[in-house]
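Quick one: the structure is below, and I'll ask about it shortly.
Every protein chain except one is present and positioned as in the full complex.
By written order: A and B. Residues from 1 in each chain.
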Amino acid sequence: MADSTRALARRGSGSGGSVTPGSAAPWEYAPAPESAASGRIKPRYQMFVDGRFVDGRGGDVPTINPATEGELAQVSWASVDDVDDAVRAARRAYNTVWSKMSGLARGKYLFRIARGIAERSRELAVVETLDNGKPIKESRDADIPTAAAHFFYHAGWADKLQHAGFGPHPKALGVAGQVIPWNFPLLMAAWKIAPALAAGNTVVIKPAESTPLSILVLAEIMQDAGLPEGVVNIVTGAGDIGAYLVNHPGIDKVAFTGSTAVGKLIQQSLAGTGKKVTLELGGKAANIVFDDAPIDQAVEGIVNGIFFNQGHVCCAGSRLLVQESVEDEVISKLRDRISTLRLGDPMDKNTDIGAINSAEQLSKITELSAAGDAEGAHRWTSPCPVPDKGFFFPPTVFTDVSQSMRIAREEIFGPVLSVLTFRTPDEAVAKANNTPYGLSAGVWTEKGSRILGMAGALRAGVVWANTFNRFDPTAAFGGYKESGFGREGGRSGLAAYLDTDSDTADEGAA
Amino acid sequence: MGSPAPVALGDATSARAPATSAASVAVPPRPALPPHLAGVVADESALRRFLYGLPGVDPVGVESRAASLATRSIKKGSKLAALDLAISMVDLTTLEGADTPGKVKSLCAKARRPDPDDPSTPQVAAVCVYPDRVSIAAAELAGTGIGVASVATAFPSGRSSLSIKLADTRLAIESGATEVDMVIDRGAFLAGEYGHVFDEIAAIKAECGETRLKVILETGELATYDNVRRASWLAMLAGADFIKTSTGKVSPAATLPVIHVMLQAVRDWRTATGRQVAVKPAGGIRSAKDAIRFLVAVHEVAGPEWLDPFYFRFGASSLLNDLIMQRRKQLSGHYWGPDYVTVA
Partner (left out) sequence: MAQRRTSTAAKDAATAAPTKAAPATATSANRGDKAGATARTASRRTASRRVSADAGGGANGVISAVPVLKTYKLYIGGKFPRSESGRTYPVRGSSGEFLANAAQASRKDARDAVVAARKAFGGWSGATAYNRGQVIYRIAEMLQGRRAQFVELLMTAEGYGAKAAAAAVDASIDRLVHYAGWTDKLAQVFGSSNPVAGPFFSFSTPEPTGVVAAFAPQDDSLLGLVSVIAPIITSGNAAVVVTSEARPLPAVTLAEVLATSDLPGGVVNILTGSAAELGTHLATHADINALDLTGVDGQLRIALARDAAGTVKRVYTPHGTPDFTKTSGTARLRAFLETKTVWHPTGAISLAGGSSY
């Protein structure tokens, strides 16, 4: 490859190649692996409770690298007793330290954590990629910097809560119980911990069972930052531990990001408890391409919308709604573009699509895709090579999809795009909104009035116009309908961690 | 346009007629457009409608994509291959008022043997000079396979009459140029006189005959990506063999997002017509790292078929030495300084 290219290049110029075509040769990128050593993966990780790394009583469970299926490290899991300890530690920290500390002082800890993440960003990126399977370029350029940004943004709120719009004396809720998913392990930890701490709460948080490592590195950063003991407690384990945590009588607030099915169970079990709940659940976003769209950028947006993070994104643009008049052009360009996506070793800096996070998720994607075949949709798969080992699923596009098919209604949470068409803007809106979800949507058109009109008509918490999958700590994120309630980021994100429910003006809420 | 006859657009046609008659006898001025595109050059308003009907370019989107692709990590063998390829794609350029015969000869020597210490280094694709220096370059490069490119058409501003531009072109070709780099009339383009720009390109192409024509859009003066896309299509409709970003005299010159737009245009053009048009960024590309980023863009936006000196060039002067230093580093394992590579 490399050598042949050189030879061809020489032949090209040396023999009058400048005036004859045909000297093009395949040019393959040599492997450009990030160094796994910089992740400093330890053989065993402990949970983090009351400022200390401690063994859990749930036994040791391995976490694997989904790209190789090999064991990455042993992780000590929590038992319910450990959750009790963690909640007690968080309560003690809330009562004795954190609620008494000035906002400015709390903010300074958050600033320290933000800096700590930035300083160890390369290590964190490697840990994230090894444990999660996402491409290193995404953990390096998106997950880790955005996590640091979340701490930095919320640090500044800690001493300005009276300006957040929830009254002159906003109060923290107390102890927050948080459960986060595996798709953005560190970033979701930041989305949860930073606003909770800024608002004056203490935290017990459970990472996903398949991706516990990066948050335990974050624990080291918090420890190094001198964060008072018990302010953040991390309990590891599976769904049973999460369920125990959110139902724990010792917590005042529950924040959950994950599937709509689990979200419903949590909402149900907390009914009548008076605990404040925010849920960030599933989605089935429509990405709507009009015939007057900037087509090439729309194609980029479609690709970014569904293949970013292997499609393991709750706000993924998993339903492409393309205007019939440009369907052929868009689909043809889309397939060409998808064919250039490089699937493989997540640690390779040139990898665009990494590994599916778990065997379980891979089988779910496989099963739903098979349903697409069975229901008569037309499957197209990128010709990219797929590694023999590890959990991989090649980029897939279904055309001839109708609204009634499972692949158009259910969240696949993988690199699978369902293409539907529309004729008029009204039809686009009707199809886009025709889902129990309402997390995000995309609109592609160069007509300004249509952008704003569509943005108003779409029942979704985030509308990206002529772009997709943009996130920022200053911009509220969260869903309509069954995509959950409450927001993360921005001023409205703070409401999730403050007592803002007073009914009358003189009780604190503005 | 269903027939191969050139399209008459506006007054420029009559201005062109006497000058092109000789050339157009020998070769068809430009290949016929496929039927579905024939109508778009039927008259000024059809051309305008077509150009305005091209999809817009979202600047942030294209810049984001360019930035993202620029993070590709090209290492080891693939880097060496890229460096060799880039060297073989260089149009080694001198376009100064102070260009002397000696300067041109020196440049030609550099073109033949970019790195005298390593004969395995590829030759460059062409040497690019002003028309009155073409004969010197042609003599120096005879038999080497290295092309002689000449700017023409009142380069760099393009502000002269068509007859002078045609004469300029004729001078270059008659002096031995194998490629002509023309500039479009940006004033006419920005005034919306697309037919005028079209006719002028068509006329120069007719004058060029088999000589490959590079059409310089001067993207820095077109000001928007939408205009870059329209000008790219306009040039290809009028018969361009190459679309080229810049004269090198205007900033910004060749940027990655601009080349993305042009690479997308040639790719779309091939889809529409089956014909492959070449691309040449010029101006501002000084480092091997930049050049490799351009090659990645060529590879992933236009496609690997464009990774060929026939279809992609770098208009540059100082770039060559950085490519050579990086090439030596790849082969020797250590870094080199400018005193160890020859200046032209």
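Heads up, the rule we're going with is that a contact is a pair of C-beta atoms (placed from the backbone, for glycine too) under 8 Å apart; a residue touches a chain by one contact, two chains touch by 3 or more.
No experiment lies behind these values; they were computed from the predicted model shown.
The missing chain, though absent from the view, touches A, B when the full complex is examined.
Contact with the undisplayed chain is limited, among A:Met47, A:Ala208, A:Ile338 or A:Val463, to A:Val463. Per the touch definition above, the residue from B:Ser88, B:Thr153, B:Ser175 or B:Thr255 contacting the chain not shown is B:Thr255. Note on the undisplayed chain: of the listed residues A:Lys264, A:His378 or A:Arg423, the one touching it is A:Lys264. On the side of chain B, the interface with the absent chain consists of residues 58-61, 63-64, 66-67, 219-220, 222-225, 228, 252, 255-258, using the contact rule stated above. What chain A contributes to its contact with the hidden chain is residues 149, 165-167, 260, 263-265, 267-268, 271-272, 274, 279, 281, 436, 451, 455-456, 459-467, 470, 472, 474-478, 480-485, 487, 490-492, 495, 500-510.
One rule holds in what follows: only the chains that are shown with their structure count from here on.
Separation between the centroids of chain A and chain B, computed from CA atoms only, is 43 Å.
Residues 1-3, 5-6, 9-10, 12-32, 137, 141, 292-297, 300-301, 332, 340, 349-350, 446, 466-467 of chain A are the ones that touch chain B when the two sit in their complex. Contact residues of chain B toward chain A in the complex are 55-58, 60-62, 64-65, 71-82, 84-85, 87-88, 120, 122-126, 145-147, 178, 212, 264, 271, 276, 295, 299-300, 304-311.
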